[in-house]
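Every protein chain of the complex appears in place save one, which is left out.
Letters A and B mark the chains as written, and numbering starts fresh at 1 in each.
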Amino acid sequence: MAAMPGTQIAAAGMHSGGPPVVDEIDLIPVRTYWQLVRRRFLQNRLAVIALGLMFVLVALSIAVPLATGELYTKTSLTRGSLPPSLDALFGTNQIGQDMFLRNMRALQTSLFIGFMAVLIIALIGVTLGAIAGYFGGKVDNLIMRFVDVILSLPVFFMILIIVAALGKGSALVVVIAIGLTGWTLACRLVRAEFLKMRDADFVQAARALGASDLRIIARHILPSALAPVVVAATLGVADSVVAEAALSFLGFGINPPETSLGLLLKNFDEDLLVRPYLLVPPGVIIVLVVLAASFLGDGLRDALDPRQRIESK
Amino acid sequence: MSAISNGGSDPVGATGATIEPVEERYVRESKTGDVLVEVRDLVKHFEIRGGLLGITKIGAVRAVDGVSFSVRKGETLGLVGESGCGKTTLGKVMLRLVPPTSGEVIVNGRSIFGLSDSEMVPVRRDMQIVFQDPYASLNPRMTVGEIVGEGPYVHGMRDKKAREDLARELLAKVGLNQSHIHRYPHEFSGGQRQRIGIARALALNPAFIVCDEPVSALDVSIQSQVLNLLDDLQQEYGLTYLFIAHNLAVVEHISDRVGVMYLGKLVELSPVESLYSQPAHPYSVALLSAVPETDPRKRKRRIVLRGDVPSPAAPPSGCRFHTRCWLREQLGNPERCANEEPLLREVRSGQQVACHFSEDVTPATIAAASNPTLAVSASAAATAAN
Partner (left out) sequence: MLRNEAATRPDEGSPLLQIKDLQTHFFTQDGVVKAVDGVSFSINDGRTLGLVGESGCGKSVTAMSILGLISRPGRVVSGQILLEGRNLVTMSDEDIREVRGNSISMIFQEPMTSLNPVLTCGDQISESVSLHLGLDRRAAMAKAVEMLQRVGISDAKRRAREYPHQLSGGMRQRVMIAMALSTNPAILIADEPTTALDVTIQAQILEVMKEMRVQNKMAILLITHDLGVVAEMADDVVVMYAGKVVEQAPATTVFEEPHHPYTLGLLSSIPRLGEHRRRLEVIQGVVPNPLNLPQGCLFQRRCRFAMPICNVAPPLQEVTLGHLSRCWLTPDGQPPAVGANASGEPAEAAAVQLSVESR
């Protein structure tokens, strides 16, 4: 036992006269919150695989375009419409561009859009949700009615309008369009958590200690409220990648010579029968991104919950 | 410094750490009997909103509806009543954890409801709270050391080492192992968590602690440990408690005076001996008679109240207890009970009661209202004969 002598109400020990104190807790090793989170996460095999997959995708999307530079835009009239080979892993398109390089560049663009959009979503959603949930009353009413208004509009048309207004073709515009329209779910999640936790005993205890609203929000409510947001955000990455794909597919997203996963699928009707090998890689990559993000989200949710027990194996 | 280290047992002062002194900080040595906290005509209504936009007022739950009393330095004032009587709300409003509807709470001669949030901060050091649910009252993402050290941090103790030393000392004080400051709450049992909650409250060296059902979520054998701890701490630090509970035996054990609440009103406020030997309000009588006796030979006669407590959103007129009152029934249902609200008045030395007919609460009327001892079941009789 790690007890210091004389500090407990009673001395430890079976027959020492004083009543014995049994410290079950000493059997469990001390771990910090993040150590526990890591342990719980590592126990979830699917989540670990998803993390590895996400890591590989991100690494490829950074490394390949970095190493090959502008090569992905290079056309070649002699090397048009080649099927996959060792020379060109994913084949080439009609104008002879290397599809492996283009896919990697597309992945980079799509992931950038995905992560940046989620960042905007989280920023707006968490801020407004926290304010609405914590302060309640009129503020809450105002924010939530605004959310209702946004939710009542068809999201995709709003995105199209924003893109049309800001100018087509730029990744940043796509990010802003997706971000500005997608924060309502995060806002509702955070608001619900804040509403629930605003009157939790431990929050009231902090208030009784004299903690400021800011400290209560940042130190007590947000860490707990963030778990669902982190989950929603990882899933949001998947959603944003898909949204971008849809936009580009419709011609409202990225313009050539830049590329994105959606853009690669754009000529689907022409390619499907003639050059199916052009459609498989971007399709598979989108699915992989979505799956990795989903399982990562699930794993994070379980790992971030401090009440989850560590399974002893 | 002098304001803080009143007595060598001060948990903050003893570590040598300093928190800025606060001017109004009350000096612990003052003799008991002085009023520490005074509650004047406190009202808390929770509005019920409805309508299309949810902003139209359609009613109010009158959780606390005009309660006045004072808590004296060094005493334990018990507050009993059944669920929904407003006792927990009252405790929270007194600490301004829940905004009041009207009324005043005066701490050390200063009304606290008019204070701004920043003016309130130093006052908070004097008034702390221990909650009922030891699972909900500790932030699951903070270590025990962080939880106990949060109060001192908020009040300016920025040195992490000093906070940890203080936390260690407080853990030892409440009977926990000092080496556990880096543990998380979920690793502790219910009783241990309640001790952590008490250590957190003590960390600011408060004068007044609201104990909101501090033992009712604990197992029987753990309850007595925590009650004794509260008693020890009161002796050591000269604490003043407002002890809120529904368990009448626990309240009797720990309190000097007891207030009985019914539907947002204080119906009786008495020294503990008077209340338990000679309850003066018909509701107090019924409440006490309902407690099962821990002795199988004393299966007592009791007053079984009819029906349920009315909704606090629509309390009865006049005396709120008149719809269930056994005494009123015996007196032939006087109109006065339904029309005129009884005010707290002193019927015996120190014993205040809000009942028009308190003088009619006598052993004879109580006996007449008690249900005839039910035919003891045949088997029970057999046991007794054993």
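Note that in this section contacts are C-beta pairs under 8 Å (C-beta built on N, C-alpha and C of every residue); 3 or more make two chains touch, one makes a residue touch a chain.
Bear in mind the structure is a predicted one, so any value in this text is a computation, not a measurement.
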Query raised in the report: Quick one: which of B:R40, B:H186, B:H246 or B:R336 touches the chain that's been left out?
Result: B:H246
Query raised in the report: Which is it among B:E82, B:E104, B:E329 or B:D360 that touches the chain not included here?
Result: B:E82
**Report entry** Residue touching the undisplayed chain, where the options are B:L227, B:I244, B:L263 or B:A280
**Finding:** B:L227
Query raised in the report: What is the set of subunit B residues that contact the non-displayed chain in the whole complex?
Result: 82-83, 189, 191-192, 219-225, 227-228, 231, 246-250, 252-254, 272-273, 276, 286-297, 299, 302, 304-305, 307-309, 371, 374-375, 377-380, 382-384, 386
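Basically, only the chains that are shown with their structure count from here on.
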**Report entry** subunit A and subunit B, separation of their C-alpha mean positions in angstrom
**Finding:** 46
Report task. Provide the residue numbers of subunit A that touch subunit B in the complex, in ascending order. Result -> 2-4, 7-9, 23-26, 28, 30, 32-33, 36, 138, 141, 200-202, 204-213, 215, 219-220, 223-224, 306-307
Report task. Would you tell me which residues of subunit B are touching subunit A in their complex? Result -> 53-55, 92, 95, 97, 117, 120-122, 124-125, 127-129, 131-133, 136-143, 150-151, 154-155, 172, 175-180, 182-184, 186-189, 192, 197, 200, 204
